[in-house]
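Of the protein chains in this complex, all but one are displayed in their positions.
Chain lettering (A and B) follows the sequence in which the chains are written, and residue indices restart at 1 in each chain.
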Amino acid sequence: MTSAAEQRRGQSKYLAFLIPVGAVLAALLLGAVMLVALGANPLEGFRELFKGAFGSSDALISTALKATPLLFVGVGITIAFRANVINIGGEGQMVAGGLLATVVALTLPDLSAWIMLPAVLIAGLIGGAAWGAVPGALKAYFGVNEILSTIMLNVVAVQLMNYMLRGPLIDPGELERGTRIPQTARLQEGADLPLLFGDGRFHIGPLLAVLVAVAAYVLLWRTPLGYRVRAVGLNPDASKYAGIPVKRTIVLALTLSGAMCGLAGAVLVFGSESHRMVTDGSTAGFTGSAGFNGIVAALFGGLHPIWTIPASFLFGGLLVGGLALQRAVQVPSALILALNGLVVVFVVATDRYRKRMLARDARVDAPEPLAPPSSSPPSDGPEPPGGGDTS
Amino acid sequence: MKKHRMTWLIVVLALALIAAACGDTAEETTTTAASGETTTTTAASGETTTTGAAAEPFRIAIVAPSASNDLAFTQSIVDAVDIIKAEMGNVEVQVTDGTFVVEDAAAAIRAYADDGVDLVIAHGSQYGGSLQEIAPDFPDTSFAWGTAADTFGLDNVFSYEAASDEGGYVMGVMAAALTESGTIGIVGPVEVGDAKLYVDGFIAGAESQDPKPQVLKNYTGSFSDVALASEAAQAFAANGADVMSGTAQMVVGAVTVASDADILWFGTQANQTSLAPSIVVASQVYHWEVVLRDIVAKIQAGTVGGEIYTIDLANGGEVIEYNDAFALPADVKQLGEDTIAGIIDGSITTGG
Partner (left out) sequence: MSDFFTTAVLVATAASGIRLAVPLLFASLGETFGQRSGVLNLGVDGIMLLGAFGGYYAVLQTGSVWLGLLVGIAVGLLLGLISAVISVTLKAEQGISGIGIYLFGLGMSDLLFQKLVGTPLPITKFPKLNIPILSDIPILGELLFQHSMVVYLAFLAVPVSMYIINKTTFGMNIRAVGENPEAADSLGVSVNRVRYATVTIGGTLAGVAGAALAIDLGIFQQNLTNAAGFIAIALVYFGAWRPVGVMLGSLLYGFVNAIVLQLKTLSIIPPNLSDFAAMAPAIFTILALVIVARRFKAPAALTKPYSRGE
């Protein structure tokens, strides 16, 4: 490869990064119009957004904490996408993971922190894995489309969560007082996520998420299992001929994906302000829609686990900043939600151009399944997920 | 190459804009130690400030899970705070509504406290757990939590709730008196907290009458599913109900069904007459300002928490507001008034 081509590659990568940034700016511009229509000062609003997201150490902590479930989910989505499976069940998988982790904590209150913490996190993994395995199996062995089954399982998860939080898991204090708020008791301190820097809110969640992202990268590109996942995603027929168990791999991909989301749920429960599982009756009340926003973060990160790290951080910042904007200029929260949607739409809509930038010089690359990537982020594979049967 | 430079130019411009906006701030310093303790001095532009030599405004912030104009839960507190503001004059109000994500609400509560708000109202039972963790970090800030009856033993937390069973009982009594078919229906979201209190009170009131009506009860399972509430009302109607009631914001769906079928309606949390002027008999309206006045007074006198408040018929926090456009027979109204009096003086218990 000549140095000129390498140079072009580098510049393309810059442009590729700029495009989603430009998209966000475009969405914010529309948001500014809406702010003006509501009688608010957009400059002040965006200043507060920026400050709320990145303007102080407190803000950075909030952003990191908000980004954590996004990163977990994003990594999970990436794994699934690489196997050509769409996982829209992140919300339900987060709930399932959170529930199982909570159950473990409530059932074994006296374990020492050294065991408790890994135990609840693993429980989160398992809970989410189960919630991902079901659609995986349904797809692989029954041909049930994963979009359908994951959506339906999200619905089931809500009801399960409500039942558990109002029933078996409810804070006994609630029953005594007769208020029956759907929440558990404050979970034992042994299960609190340890804090970095002593007092404060910054727990190990973000660090854990980064580690998991790195692990996912290693899994996908440095292990035979990961190879199989990507192979199935790129060419299921060729994979089958090559002796790769396609069905099992699909189940595995969705299971792993669900596990990541389940971990996000567990971290949410034990790292939350209230150190318990609580909801208002909807999944989003617990997850903050991370199950959906994580998909965006994954896309932002080009479906590469490592790049999903800064992507999640930036997107988390946007979400945190949006809340700060609302408080500062006192617009209805609904505006922030609409803005969130606009950002997603704009980023996704311009993604084609970003991919084009990355793929510009990728012609020379050998087909993916046969060549592990170089140290730079690999060019994106073909369009992710198809909805068809894979038999 | 040119394309490249153009893009860079745009990005630099954007960043410059952001930097300019940031630098625009008047002296505003926020120091945050990792311990979570914060001191904030603010002179930020854009904040509403009182003119002249007026005293510092009393700052109230509300964090609530649904919309400010939901004609139910959140509206009741927003209306109350507006009344306080009108009465006191020098009050600044900030509202973060629609915050059903518990973690986001926690962030908002913390941010308002950090910002120096005098009274942070956490208007949602599900916020309690978070509040328990946040309040100790801001000992000089007053927090009010509703609907609940628990201050966690903290000095800076008030809590408030509604004895909605009382108004429910009264309306159940009147419903039983008004029904001609002998069947009454009541729809609720989920059997928790305020909703449960109201529904139980209503049923107790209805069943205390002679002849005892048949009361159909349905918890739809959701606070927001309007279609389901509408169908619940249809189901009541199909079973012969001619009087209905319900609680939580999704009942608007049930009210319109009642309106179409000429079924009478009793409302709660807010005055629901405007929804169906021809069939709404009365509403139990929450007047949180009755307790807010006391809370604000206490804060200004130096006590920032430690008390539990209840609004009920006796202290005027709950008021049965009749629909003037509805021709309520005088004897039924008298029955209602007698029931109210009975509850206030204790001779009638709602069993709630």
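The working rule: a residue touches a chain if its C-beta (ideal position, glycine included) is under 8 Å from a C-beta of that chain, and two chains touch if they have at least 3 such contacts.
Fair warning: this is a prediction, and the values are worked out from it, not measured in the lab.
Within the complete assembly, A:L339 is the residue of A:L169, A:V210 or A:L339 that touches the hidden chain.
Only one residue from B:S230, B:S245, B:N323 or B:T350 touches the chain missing from this view: B:S230.
Of the residues in chain B, those that touch the hidden partner chain are 66-71, 75, 98, 185, 191, 216-222, 224-228, 230-232, 234-236, 238-239, 249-250, 252-253, 255-257, 259-260, 274-276.
Although one chain is hidden here, its contacts on chain A can still be listed: residues 34, 38, 86, 88, 138, 142-145, 147-149, 151-156, 159-160, 162-163, 166-167, 289, 292, 295-296, 299, 332, 334-352, 383-389.
Here is the rule we use: only the chains that are shown with their structure count from here on.
Chain A and chain B have centres, each the mean of its CA atoms, that are 33 Å apart.
Against chain A, the residues of chain B that register as touching in their complex are 3-4, 7, 10-11, 14, 18, 21-22, 24-25, 30, 32, 34-36, 38, 45-46, 65, 67-68, 94-104, 106-108, 110-112, 114-115, 124-126, 128-130, 132-134, 148-150, 189-193, 196, 221-224. The part of chain A that touches chain B in the complex is made up of residues 11, 14-15, 18, 21-22, 25, 41, 43-44, 46-47, 50-51, 55-58, 62, 159, 162, 166, 177, 179-183, 186, 197-202, 268, 272-276, 278-282, 284-289, 320, 323-324, 326-330, 332-334, 337.
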